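Structure record follows, encoded as C-alpha cells.
One protein chain is absent from this view; the other protein chains keep their places.
After this line comes chain A, so read on.
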C-alpha cells in the first residue's frame, strides 16, 4: 500500500471517528463510553423469515430401521404435510441420578434421513425389467391370461430366460402397476412351489430388531409357504462364533449404559465414535469417573483421541496380543500368586477344572482329546443312559475323587435332570490342576503354533490315569498352551517375558504385532489388578476390526479368556461387549412367533446364509485348496484331501447344518409320497437314499434341479452390501456381467464328494424380487422392484443391544406416490399366492428337513451317527392370505418355545382377540386379527417376556423347575410379573423392558443390563456342554484345526491359498492388505448416496492409504486409483493420510456403484462395490453341529461370511474418467 494512500485512509478513519462521536451526542439511544456500541430499541428488524422457517405443523416420533445398533428415537417435523427435518428425541427414561442418561441418541446419518423421502433416488412406483415384463405379457396372452403358465413359459425357455437375466444390472427398468407386479411375483412363487418346491424359494431380510413387524411380515409369508429364511448375522460375519462356542449363546452383551460401570475399558477393533455414535458419550463420560481407556487399533482411529493408551498391532494380529496378555495374567495371577476372587470364579463358572482325555500320537507325545464324561467312567448311575455322554466330570479337591457336577448338558433335557441343572456345587470343591497332586505324572503334549507354518511345540502336562485314560484338566492345558512353565514340567517353555522364541510371551507377540512387550505386560497387569480390585469390572468392547477375520473365533476366544480368567463376565461393568450388528430383538419370543409363523405350523425352514451363498453363487468352484492346508499339524488328518464344499455337504448330511434345497426332489412330492406310504419320514428317506433314488441337493449344487429359483430381498441390500464375492453373485446367481478374473480350481483340487459340472451355471435365479424405498445395487439387479414405505411412513418397533428400551416407528406422512409398507406388500402377495394356488396347490404335505438344533434335545444326540430331522408339515396354499393376517392356535396349545423354555399363552390370545378383533371368515375364522402393522406390533409385545411380565414370570418358573429351588428364580419371576408394555406406550416414549428368560442378564429401572448376570447370580448354567463358560472345545473337527484351546492364528496367507493378486498393467503398483471397516458417512450402504453425507465425505468411493504407500505409486490425495485382485476391480479416489499404517488400505464399506463410479481401466466396465475384491471362504469348524453348544440355530450359530483377509494390488490410473 502506498504511503499516500495509508495517510488518506488514516485521515478518513479519524474523520469517521469524529462523526461517530458527534452522532453519539445527537442520538438519544445509549452508547458505550468509547462509542463502540449503540443500543437501540427503536428500530424495526425483520427476523420473521427464520421464525417461519422454524414453524412446523406437527412432530412425530419415529426411528431408522437400519442395522446400526442405534435404535434411536427421533422426532420428525412435518410442515404443510411434508417431512421437513428431524431431531432426536430426548425423553428416554432416566438411568438414575448418579449416571448420565441416554438422551440424545442419533448420528449424522440418521439426521440426514429425511433427504430420502423426496429424493430423486426414491422408488416411487413398482418397476420391472422391461424384457421380462414384455415376455410375461406376451406369454400370458398366449396362455389365456394364466399368469402361472406364463411364468412357466418364460422360465422354461432357455433363450427367454437368458434374455432377461443378462439384462440384470444394465438399466431398462420400466414402470408397471401394482396389480401386475404382485401377479408376476405370485405367479413365480406358485410355479416354483409346484415345479421345484418351497425350499427353492428364499427370503433375505436381516436384523429384525431394526423394524420387527416389517421383518416378520415377510418372514411370516415365507414360513407359511415353507420357504427358508436365510440367516444374516453369521453371513455378515457379525456373529462372533466364539460366543456360542464359549457361552452357548448367540451374543448377549451389556447395554452401553453399563460401560459406565466399568473401571477399565479396552476398545479393541471397535471405533466407537463412528460405529456406536449415540453410545460413545458413555465412554467419554466414564473416563471422568476415572475409567481407564485403552484403544487397540491399527490406524489412529477416531476412538483413539479418548484413549489413555493406544496400542496399534498389525491388522489381524490382535490374537497374539491377547494371548500374551493371557500369558502374563496366568503367570502372575494363577501360578506365582493365586488371586482368591479369580480362583473362586473360574472354579464355579468356567470349564477350567474339567477333565480332558489325552490321546496318544504316533510320535509318543499326546494331543488334547475329548472331555471325560460320566459315560466314559460309568458314573451317574441315576442319569438316563443316553445322556451320560453329555456329562463331563472333574476332580473334587477334598475327596480327590472324580465327580459329576450338576448343571451339565446331561441334566438339561431329561426327567432325571430336573432340579439338577444348576451351578450349585454343594460339597464339591473343583480341583483346578493335577499339578503336585498324589498319583500324578507328566506327559508331553504336542500343540500347534500357527505363527510358523507347520510348526508345533511340545510341553509337559500333569496327568493321571482315570478309567483307562490319561487325563488332565482344562486349566493345566491352558497353562501349557499359554507357555506358562511350572517347575518339573519339561518342554519348550519360554524362559522369560523377553523370550521371543516360543509362544505366548510378550516378546513373542511383539515380533508378530509390533506392539512393545512392555506395553503388553503393563496392560495385562493393569487389567488384572483392576479386575481384582473391583471384582470383575473390566470390559472389552470388541468390534468388527477383530471379528470379521477368517479366524476371528480364535481371536475372540483369546479376548474372552482374559475376561473369564479375571472373573469379569456376568458382572455389571465387566465382560465382553461385542457390538457388531443390531441382533437383539428384546421382545424376542413374540417376534419369533410372528416371523416363523409358528402359531400356524412348525417347524419353519431356517438356513445359514454362508453355506447357501457359498454353494449357490459358485464360489466354491474357485477355491483351490483342500482342508489340509488350514488344518493343524497336530490333527489326525481325518479331513485330508477334502474340499470345503465336501465339508459343507457332510455337515448337511449329518444334520449339523440345515441345507436348502434339501433333496434333488420337490419336498411337496416327497411329503405326498411319505404320507401315502404312511411311513415314518426318516425311515422312508433312509430307504430312498439307500436305494439310490434320492440325492442331497448339496452334493450336486450346480444341477438345475437344485438351484434356488426365487429370492426376495427386503430391508436389505444383499447385492451391494453383504455379498462377499460380489462378482460371483453377479455371474452365477444372477447371470449378469462381472469383473472377476479368478480361475476355477484345477482338477486335483476339486471336491471329492460334491459333483463338479464342467460348465458352471450362469443365472440360477428365475426371479430376484426387491422391496426398497431407494435404489441400491440390489434394485439395480432385481427383476421386480416394489416401492416400499420409508421409516417415517409406517408403524413398527425397534430395539437394540445398546439400550434397554423398545420404541415405535410412526408414520409422519402416508407413503407417498405408490409406496406401500412391507407389511402391506407381503399381505398383498400372500393373498395373490392364495388366489393363484386355487386349483394348483391347495393342501400339500411338505417334507421339512431340519438340523439338530441348539436349545432343543437335538443338541445332545445319543450317539455320533446323526442326520437331519424330518417333519411332515401340512400347508393349505389357498389359506396363506388368511393365516398371515391372524394369530394361529399353536402358542396356546403347544406353547411358545424359546431357548428351551415353553410358555403357553392362552391369556395373551384372549387379550389379542379383544384388542384386535377376530377373523370372521376363512381359514383363520375366530382367530385374533393381525391384519395391520399396529396389531402385529401388539402381538409381538404381548407374546414376549421382556414386554409382558406374565410371560416372563411363567418362563422363569419353568426354568426354576429345571434349575431347582436354590436358584431363586421364583423370586425373579415375581419381581417382573406385573410389567406390561403395549404398543401405545412405545409410541409415547421409549419404554424400558424387563428381565426375561429370553435373555441371560438382569435388568431393572435401577440396574443396567449386563449379560450372564442371571447365570452368576442365580447359578443358572450356561447353555454349554459343561454348563460353564468354555475355554476348551472338544469336537473332532476342532481337533483337526488345532483349536481346542485359545490359540493365535494369523490372517490367511493369500499366497499359500493360491490367491495372491499379481501386479499387472503399466505403472507402479503396491500390494496391500484390504480392510473394509465401518464408515462415518453411512450405515452399510444406507446413506452412502445421501447427498448430505457425500458432501461431508469425499463425494464418492474412496480408499484410505498411508503416506508411504501413496508415495510408492505416485498417488496424491484425491487421485483416481484402481484396486485389482482376481475377484474383481474397484475404482475409487485416494485419501492419503498419515493416520494409516503402511501396508494396509481401508475402503470403508459399503461404497456402492451408485454414485460417482467410473469405468475401470482394468476391464472397461463399471468398477465394483467394496466386496468386489473379496471371495467367500468358509471355516470348516463353523460347520460342526449336533454337539452341545456347537449346534445350529438360525443367526445364532453357523459359518461366518468373513472378508477381512483380502489382499489387493493398487495403482494410480488415468485421471481422465468416463462414466
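What we mean here is this: a contact is a pair of C-beta atoms (placed from the backbone, for glycine too) under 8 Å apart; a residue touches a chain by one contact, two chains touch by 3 or more; residues count from 1.
The rule is short, and it goes like this: contacts and distances are computed from a predicted model.
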Choices "Hydrogenase maturation factor", "C-type cytochrome biogenesis protein CcsB", "Electron transfer flavoprotein subunit beta" or "Nitrate reductase" - which one is the UniProt name of the chain not shown: "Nitrate reductase"
Omitted-chain contact residue, chosen from A:58, A:289 or A:465: A:289
Options A:987, A:1156 or A:1202, residue touching the unrepresented chain: A:1156
